[in-house]
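Not every chain is included here, but those present sit where they belong.
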């Protein structure tokens, strides 16, 4: 092969990651590169080991979706020092890290857009919100929920001149459908008066949808701060799901690889920013057809 | 009275009850927890919440705990249950949605996948005498890999052709969620097998003194193989139930479940040194674990603190068991 | 009489150890064939071959005239061979009834019927044990009864008894012998292994003597004499089994128990023991002797009463307290309590006094080997070397290790619960000599034994227990079987009267 690529993922236990792996692998193969993928299984020290192993193996391009925003800095720096072209993708790494760039969707902006949409949609109704978070300590998750809150607050101020937002509770769903289901069941039990569910990704809200259905509750708006998972878009189409933020794993993955490949070929523009955000958008019934692809992996 | 002993010849009246509730401690924990939870949150003692908890347990660690108890009784451990469940969930969804198989055939094949993984683990443990911890850890990795490969890492929606399965996952039978009914049936069968069949007694005896059982002319290895097969099958059942409940088969099913399943069994009073443990108490152990996380959510304990509370409540629960065990003497 | 089974030229090696060096042995229908020999002679190993539990290195077995090869214990059981093991093989978490029928449980177990059958069997044996109790909570003696019931329930044509009476006292042992006679009358072939030679002579039709894995002789019991058998076993003439008690002198008070009670098992026990004394604790199985021993050592905690050591009230709440007060206990259940089977002999020997081989926390293994080797030699321990795990030893030799540990600990008061259980005559005599020497050197020794002759032979006086209480004391001039039993039984009846009143 022309080039050797390493891809290391924080975990493979999420469909989003599966889609991202598929995207990077496809992009690498198109360029005739040999690619190795490693799964950190939610353990950043395994991810450190995986990166070290890949450098020892002699990869030239390294795509890292970091499990921890700080813990991987030293390892990534060492890889760069060894001449590897490192691109960070999807999750956040401390900007001081010596990498070519970081590619991701804007959690903050996506969240804000979703919040703004909610404020419009629920205008006139006091919001009683339930929050479904991913895992504790995840910076992306934090940005997403704060983005939504920001959007709602600003939107309500603009639309109604006052903020009428209550966050009744937060549950942890570990980014997964069954986790979201369980957390939502308990939260709905404690707060049957909730009228809005916000998840930090679609998978969890898809689980919450089951809980809402099982509890026989109506008038609860389902939204997520991120992703645009196919199942969620289908529900948006038929009106059972409010909105979600645009976080296309395929786009993020391919972009990250392309930048890495250009760096490897020495074709990189000198002024490439250290942070590359893919365009943000809120996906709702109005524009869902633009993003819906029935054949999408994700 | 004869010189040889002073014991009454007939079993005490309540020995049957004693046999079922081998460990009063677990009952004690359960009751205390119920009372505490009722006071902690008004939402707890509602029918709908109790049904929620029961369903969470049924589609989580509950069904697997039955199989795990059999394994633990023989002094073994099965770390692969969560991953085998994932294979079950993914395979089920795959066969129905992608391959268009009928529901009965699908269920049969899923159960077969549990038989296969249980047989592999059991074979190495029983016939090669390799430690169950490591072998089942290996099986845990293999099954997780298979579930990821089979699903290409993403959830498979069961879709309309499997609607019967999805209906089962969210449906009720006489007011009780159907997965809960299934779990209770499995516990009842498990309890009966354990108490009233030679299989159950011999499994218990193996954990108690394997050599004695061997010397009694029992083909011990076959029984050991057997418990891993049971554990594998029940794990795949748990996988189907999880898929039924969410309407999708995802390789994320059962990540980290093994520790919860084993904890349920041990909180139910079973000994990891084998030979000691009962089905009824295992059910209580499974429910206790479910209640603990449920009540923290209801009471709004913040996320980071939930970990600390969980640990403290578990230790308190075990202390209750300790006190109850003392009191009994 | 037809030959049921014959073992031909059986050899068995364990690594370098040749446990059986080409043994011939046969068993006829309706006979009791006694198998005797020193500890480690190979008796149990030979029987394990017969039971399909070990494959011999060479040699053959023929059953009812036909050559057989057993693939495992299952095979032998189905051919009608049962073994009552020297080391009990029961599942402690199961009930008595379940244990008895373990190998033949029906697919669906009717617990009521199972308990009834078990009850009948136990009753036929003349014992009274609740079939619904967990075996783990039984005394060793009652566990032995369960083992026997288990073997009988097989309706086997061949039954091997490997030291069945080692833990049974007088009348219980008698009852067992009667049962064996009944079995013989019904045509069962019985192999009987015992170190109690008078039993052997009372019971057997033929005697085979083994020594160092070889066959020495097979005699009709009628033609044999005890002295001859002993010297053939031990390889030398034995003069007296018991050493002379002369030269022992009771000195200062070592321990005094005042009104010690522990539930129903130990009731208001008071007695004292002096330096230089060997005191026996007699009584029937279940009379509470073991519990008294455990309380004195600190293994169990007395509910009331006080214990004075060298005149001072002493806290005995743990075995550690016992050791600090210079008290040692050789427990009755060697496998569960007496030795660590997986650990080397030397490790077991020094465990109760580890500081004797420790400096600044570090072990001196060389010294430990030396100590263990010396202890072993003084007790005629038969082992490849002191680094071998205890599990490799024969039953009697394991018992010697359990004793060696406490001989090494050098306590002021040593309590021995069934110290010679399963020990051969030669070694018994050595152990008696050691006990005698301990007393002479000013130690106090408290001995529990179900072999009354043994108590008579070594004790200065005997305390007799019944139902948890001390009911009387015999001094040397009163040492007779009748006196002892009368005491042990009278109280029992009196107690019953009280209960009725």
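Should a chain be cited, it is by its letter among A, B and C, assigned in written order, with residues numbered from 1 in that chain.
Operating definition for what follows: a residue touches a chain if its C-beta (ideal position, glycine included) is under 8 Å from a C-beta of that chain, and two chains touch if they have at least 3 such contacts.
Since the structure is predicted, the reported quantities are computational estimates derived from the model, not experimental observations.
Enquirer: For the entire complex in this file, put down the subunit formula using the displayed labels.
Expert: Each protein chain kind appears in the complete file with these counts: A x1, B x2, C x1.
To be clear about the criterion, only the chains that are shown with their structure count from here on.
Enquirer: When the centre of a chain is set as the mean of its C-alpha atoms, what distance in Å lies between chain B and chain C?
Expert: 43
Enquirer: In whole angstrom, how far does the Cα centroid of chain A sit from the Cα centroid of chain C?
Expert: 71
Enquirer: Which chain B residues sit where two or more other chains touch them?
Expert: none
Enquirer: Can you list the residues on chain A that touch chain B in the complex?
Expert: Touching chain B from chain A are residues 12-15, 17-19, 21-22, 133, 136, 169-172, 174, 176-178, 181-183, 185-187, 189-190, 203, 206-207, 210, 213-215, 231, 297-298.
Enquirer: For chain C, which residues are in contact with chain B within the complex?
Expert: 51, 53, 72-78, 83, 85, 89-94, 98-99, 102-103, 105-109, 111, 115, 119, 123, 126-133, 142, 145, 150, 171-172, 175, 284-286, 467, 488-489, 492, 496
Enquirer: Spell out the part of chain B that touches chain A in their complex, as residue ranges.
Expert: It is residues 41, 43, 46, 48-49, 52, 55-56, 59-60, 148, 151-155, 157, 170, 242, 245-248, 250-253, 255, 293-294, 297-300, 302-304, 306 of chain B that touch chain A.
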